[in-house]
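One structure follows; several queries about it will come next.
Note that one protein chain of the assembly has been removed; the remaining protein chains are unaltered in position.
And then chain A:
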Amino acid sequence: MQREQWNSRIGFILAAVGSAIGLGNIWRFPYMAYENGGGAFFIPYLFAMISAGIPFMIMEFSLGHKLRGAAPKVFSRLGIHYGLRLEWLGWFQVLIAAVIAVYYVAIIGWTISFLGFSFTQSWGSDTNAFFFNEYLQLGDNSPTSLGVFQPHIAVPMAIAWAITSLAIFTGVRGGIERASKIMMPLLFIMVLILIGRIVFLPGALEGLNYLFQPDFSKIMDTKVWSAAYGQIFFTLSVGFAIMLAYSSYLPEKSDINNNAFMTVLINCGFSIMGGIMIFGVLGYMAMEQAKPLTEVVTSGVGLAFVTIPAAINLLPAPYILGPLFFFALVVAGLSSHISILEAVTSAIMDKLHLPRKKAAALVCGSGFIISMAFATNGGLLLLDLIDYFINNVALLFSCFIELIILTWLFKIADIRDYTNRLSEFTIGRWFELCLRFISPAMLGIILVRNLVNTVNNGYGDYPIADQIILGWGLIATMLFISLLINLASNHEEKL
């Protein structure tokens, strides 16, 4: 079966950027920056972007392009060269993507619901009670006691699945590339319109001052550097099979270095735009409510579904700015969800030699059914717990192992030679230094810190049994399945 290819370079870049730009750029990055020294955070952040983000992206683009496959095939072929069996790492990454795909769609579903509510601000004045009590109907549930099925949450999730599945079914050119070419320009235009209006609101500049005012005393704090590197690893969709799959569809004569630079720079630039948008709104909200900004600032689900709706209530022309904001969130979420599912679908196609439509039906169908667990009263709690363990343990572990294997067991210089032969500009030895020393050291520190913290303190107020089953147990199961596939695979076969 001949491998599909991107129709154009711009299509590939927009798809890669669409994958990297997700909800986290809008609701995680601004808070991280604010909490870690404001403007001073941008120094470690930009340093992390150059020393970890760009080299990691070049490495993944090169591997996908050179070895022409989804993550399991890439690691399997790489291992064969050196007499090692590494397919398990690819499957572990694919399983991370699969788990993220089933809970991420729940957030997109909520966002679609809120897009509908935003036309009339039907969330009312108490947005906290609306989201948790009326919309989610959270009650006294837990991650293992989910309550009952909620059709009003399931329907928007089904809409999200339908859009994503359509892109996956129709393939790289007809589906993913076409969707990215529509979604990404639309997202940028919407965010630019929002920023253009928001920065002229009273108090908005005060909000931006909170975001960008540098507190240089935090520059020497290792936690700030860890946060900067953590943010870079989270935001770029590296280490969980996506960029390997996307770059495997690049034509033979394709640039690597410049494409990787563009993807990372545009993603990080968009995060800063997201920060301007969010802190502009928060500054205006703080002024309207005569509160200090520190009292209204938040992140994640609380920001998107509680604080922002409350801010939209106060905005001029809320029936325009509200839908624009939530539509931007929906588009950012969908473009990432497409890429996450493609990473899983392409791995299934490679392994089982299935045609795209059958593999897509298998992945999207089973994903849809499993994701309905999140369309329940306790769906948010289940999502929160799994998301914590996947992001803070499994994903970092996967990135760390990938880096160690590729830079210490294999010759990373070979990748540099390969990518320099193909690219519009060459990269120097800094690439190897960053990947061999700086990135693994920072990742190792963050991973160990997360592990120690999670083992000692657990996560949140969730029962220990829930954390063992749905956190540690889930990761152990993923690892076990990956190793089992690795053992069962015939590595002599022509992959």
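The rule is short, and it goes like this: a residue touches a chain if its C-beta (ideal position, glycine included) is under 8 Å from a C-beta of that chain, and two chains touch if they have at least 3 such contacts; residues count from 1.
Quick note on the criterion: contacts and distances are computed from a predicted model.
Engineer: For the chain that's not shown, choose its UniProt protein name out of "Methionine/alanine import family NSS transporter small subunit", "Cell shape-determining protein MreC", "Fibronectin type III-like domain-containing protein" or "Beta-ketoacyl synthase".
Structural biologist: "Methionine/alanine import family NSS transporter small subunit"
Engineer: Who touches the missing chain here, A:11, A:24, A:38 or A:156?
Structural biologist: The single option touching the absent chain is A:38.
Engineer: Have a look at A:108, A:268 or A:412 and name the one touching the chain we're not showing.
Structural biologist: A:268
Engineer: Considering the whole complex, which of A:255, A:387 or A:466 touches the chain not shown?
Structural biologist: A:255
Engineer: Of the residues A:138, A:205 or A:451, which one touches the chain left out of the display?
Structural biologist: A:205
Engineer: For the chain left off this view, which of A:214, A:300, A:458 or A:473 is in contact with it?
Structural biologist: Considering the complete complex, A:214 is the one touching the chain left out.
Engineer: Counting contacts across the full complex, list the positions on chain A that touch the omitted chain.
Structural biologist: Chain A touches the missing chain through residues 9, 38-40, 42, 45-46, 49, 205-206, 208-209, 211-214, 255, 258, 261-262, 265-266, 268-269, 272, 276, 424-425.
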